[in-house]
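Complex shown without one protein chain; remaining protein chains in place.
Read from first to last, the chains carry the letters A, B and C; within each, the first residue is number 1.
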Amino acid sequence: MPKMRAAIFVEPGRIVLDEKPIPNIGPLDALVRISTTTICGTDIHILKGEYPVAPGLTIGHEPVGIIEKLGSAVQGYREGQRVIAGAITPSGYSEACLCGCHSQDGAGTKHGWKAMGGWKFGNTIDGCQAEYLRVPDAMANLAPVPDGLTDEQVLMCPDILSTGFSGAESGRIRIGDTVAVFAQGPIGLCATAGAKLMGATTIIAVESLPERIDMSRRMGADHVIDFTKADPVEEIRRLTDGRGVDVSIEALGRQQTFEAALRVLRPGGTLSSLGVYSGDLRIPLDGFLAGLGDYTIRTTLCPGGKERMRRLISAIASGRVDTRPLVTHRFKLDQIEEAYDLFSHQRDGVLKVAIAP
Amino acid sequence: MPKMRAAIFVEPGRIVLDEKPIPNIGPLDALVRISTTTICGTDIHILKGEYPVAPGLTIGHEPVGIIEKLGSAVQGYREGQRVIAGAITPSGYSEACLCGCHSQDGAGTKHGWKAMGGWKFGNTIDGCQAEYLRVPDAMANLAPVPDGLTDEQVLMCPDILSTGFSGAESGRIRIGDTVAVFAQGPIGLCATAGAKLMGATTIIAVESLPERIDMSRRMGADHVIDFTKADPVEEIRRLTDGRGVDVSIEALGRQQTFEAALRVLRPGGTLSSLGVYSGDLRIPLDGFLAGLGDYTIRTTLCPGGKERMRRLISAIASGRVDTRPLVTHRFKLDQIEEAYDLFSHQRDGVLKVAIAP
Amino acid sequence: MPKMRAAIFVEPGRIVLDEKPIPNIGPLDALVRISTTTICGTDIHILKGEYPVAPGLTIGHEPVGIIEKLGSAVQGYREGQRVIAGAITPSGYSEACLCGCHSQDGAGTKHGWKAMGGWKFGNTIDGCQAEYLRVPDAMANLAPVPDGLTDEQVLMCPDILSTGFSGAESGRIRIGDTVAVFAQGPIGLCATAGAKLMGATTIIAVESLPERIDMSRRMGADHVIDFTKADPVEEIRRLTDGRGVDVSIEALGRQQTFEAALRVLRPGGTLSSLGVYSGDLRIPLDGFLAGLGDYTIRTTLCPGGKERMRRLISAIASGRVDTRPLVTHRFKLDQIEEAYDLFSHQRDGVLKVAIAP
Partner (left out) sequence: MPKMRAAIFVEPGRIVLDEKPIPNIGPLDALVRISTTTICGTDIHILKGEYPVAPGLTIGHEPVGIIEKLGSAVQGYREGQRVIAGAITPSGYSEACLCGCHSQDGAGTKHGWKAMGGWKFGNTIDGCQAEYLRVPDAMANLAPVPDGLTDEQVLMCPDILSTGFSGAESGRIRIGDTVAVFAQGPIGLCATAGAKLMGATTIIAVESLPERIDMSRRMGADHVIDFTKADPVEEIRRLTDGRGVDVSIEALGRQQTFEAALRVLRPGGTLSSLGVYSGDLRIPLDGFLAGLGDYTIRTTLCPGGKERMRRLISAIASGRVDTRPLVTHRFKLDQIEEAYDLFSHQRDGVLKVAIAP
């Protein structure tokens, strides 16, 4: 039974590189040899034990690689093809998928929809911080990468770009909208890029780290508010002449940003929430107009599936958005523990790391 | 200066019937002689001082009446016509109106949209618990009542029916949806009727008062859960075979019902909130899947305007919905203090009262 | 190799009952023993040679039956379960499916989306007017039938009810809409029922056959115009007080009805087209306001997939709609040539036939 190296969750505080068998595949699966992957903020939650996964699980949900082997029932691909798969891998055939809610894939369970059922890699099945990855429901999930694009150019598509764009999409941004984006980490930066791509004509980002403030402007922010220097709510009211924003995007997952995102919203506006929260969340009633403000609050889990990946790759290939500047550091798979250390402590201005086996 | 009788807010705890001048009208206004009106739960909030209005204000926002006089610039109506106007009276020409958010009408203010700007009657201008009412922006707000319909048949259109239906509409109910409606007061009952009218095929209502339970079935509920006898969350899970509901409608404005409405929702579902809350509102993270459940929370303020009223009248005229059973008690305007007393204490199985000057 | 009886297309004008082998199934398929099926207007187009299919093909796309055998990769079902499958059987994993356009399933073809790729039964693969049926992508398509419902109660779900309802859904009918439905054959009747189920408060049907006029009222029409006695366009203008309808549904597939459906539409309205047209279709510019009327014309192919079927079954089970009266005649599979004869000549007031092997 051939072995491979993989980043494995052992216990809270410990993700280690170890050997485990190369995965077997079933009729609907594909085996992908990973050429590039990365670490996500969610992986840090797992590392810290804030999000529980089974000990022994391979971590990682952002794969770029080469098809090594196809399941017996898989058609439409060939071995040797370079592909990505989304962090979320919908089956396509669950009730949730069939009514358009692919991220909440429940895959044939009797009792319907399993929350986050679409997020499998590094959550309920082995992930991609490894030499090889089993991709379930391959026909719904493998998206070919055009020759002209490097691995790093498409590395953000599986999660960061898909999630960030969905923040803009779930906000239903329209041409001429004023949009606020709270936090400019990798996902917030992609939300900013998405807001611009959808036609927002005033984008106000909120961030304090200098390198992220710079990157924010580069991704499309018209104004960046350093929240250590000014109150974002007051500043946004001023910038919008008292009007508020049409859409605000929360990209951090904290009470404070959620609350501010609500307070800056014009009546009838939408709060598009991307954050993963811990503890309860409070809705301040003044910011909510006691329930009378015609507000919408919408949360979105990273959209996946091959068609979503195709569209994101197309955004990259057309030059509409360029996520290469987000890759600030590069590691070999052998150095992944070092990469986790850097990334979890947000040292050295890190935004995203690229990891190549 | 001719006088009329009107129900006037004096101070918290006191709404009294008194005399005040018949309103003057401007070029865009109409003067309506009230033939029937009613008391709303919101009026009780005003009575109790929970929602502040100016002392001396005439209360009431649900008018049925006869056009007494038209402003000089008003076209398309004639004096003597029987009309209703919505509780919310959009101008039609504000930025908010022009982008479809009529309830949040800001009517030309420099600093944009004033929250709830559309709610004027008995809030920012004199209301309709009186012999006469000034209707602003008459051309946007007066809806003729067909001869075949009585005052009481259309009495719920200005607020209760419009709000209740909007609970279903904002939930974007589709054919085949399973819907839960929390609380079966007048608005919750109309939300139930709206859910049925939009094609929900399983409607689960939550209520404890026997007469409201009966009325709930009459308005379209397939199941009614008495929350004093069973836990609604558990019961709804059981009724939906673990699946949860597609849409839940909150029609009370309490932490407990809001929370339950969220917990019974399937991933990807919508919580449509009609309640007016006090104090902060907590989002329980287990019910919210920490922000990863693709949930939508949408609040809606009663839609108004003459086209909305026309559509609601059409729903009544076609027999699709009948709100007459909601009128459980009748009073003369002279007896309005007695009516407030009955209604505010929810005595004698009262649902809605009809008040005729 | 065990044999079964099946209705086979031989050549234009000839569909015959003959023997052919019971289908083999692959890992994703299911074999269903048909208990009840029916004949569709589309089958008549095939019979007449107006819609070409391969000689030797088994016809029929409306199956009710019992799972006889499941493919090796199929989970979530058990043999012996009573099920239906939609006329359209999306894979769930094609690009088309993944962006919500399940009917236009292209199933992994390199060159993307094949028109009507979702319609397979009796079109590109063997259909269900037979003793046994192979259902592809079973996990996306098999919908269990609750014990309380008879075969005939769910017999319209696979096509007629799904198509008819989609006429209303694609029209985006809202509470209070006025809707016209042109032609009250089985699909038009289900469109009428769908319009009512979605909250249309004035439904005007156009039809001339007495039994269909009666059935139309039963399914929800408020007015039925006999086009042999009055001009529907004039009559609808009169009934709507010159206003026109919000949504018109074309359920026949003729130039004349398409044109009338456009002419009766208010500016900004939607023509929802269900018809299958032959020859070119002309858009009359007066009815189209030369392109300036903010009109939408939308065509819809019968939505399929197990989640759609679940919802339709729920509409039946809840009593919201009852399609049993549409089954006017019953035959054994042995008599299917006779059934084709009756149905293709629309003799004896036939609406739909039930065929039981």
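FYI, a residue touches a chain if its C-beta (ideal position, glycine included) is under 8 Å from a C-beta of that chain, and two chains touch if they have at least 3 such contacts.
Computed from a predicted structure; not experimentally measured.
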In the full assembly, spell out which visible chains the left-out chain is touching.
A, B, C
Which residue from B:Asp137, B:Glu152 or B:Asp222 sits in contact with the chain not drawn here?
B:Asp137
Filtering B:Gly76, B:Pro210 or B:Pro325 for touch with the omitted chain leaves B:Gly76
Sole contact to the chain not displayed, among C:Val53, C:Ala73 or C:Met116:
C:Met116
Hidden partner sits against subunit A at residues 165, 168-169, 174-178, 194, 197-199, 201-202, 222, 310-312, 314-315, 317-318, 320
Can you list, in ascending order, the subunit B residues touching the missing chain?
26-28, 72-73, 75-76, 90-93, 95, 97-100, 102, 108-110, 137, 139-140, 305-308, 310
Since one chain isn't shown, list which residues of subunit C touch it in the complete complex.
96, 99, 101, 103-104, 110-117, 119, 240-244, 253, 266-268, 273-285, 288-301
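Note that only the chains that are shown with their structure count from here on.
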Whole-angstrom distance, CA centroid of subunit B to CA centroid of subunit C, is 39
By the touch rule stated above, which residues of subunit B touch at least two different other chains?
none
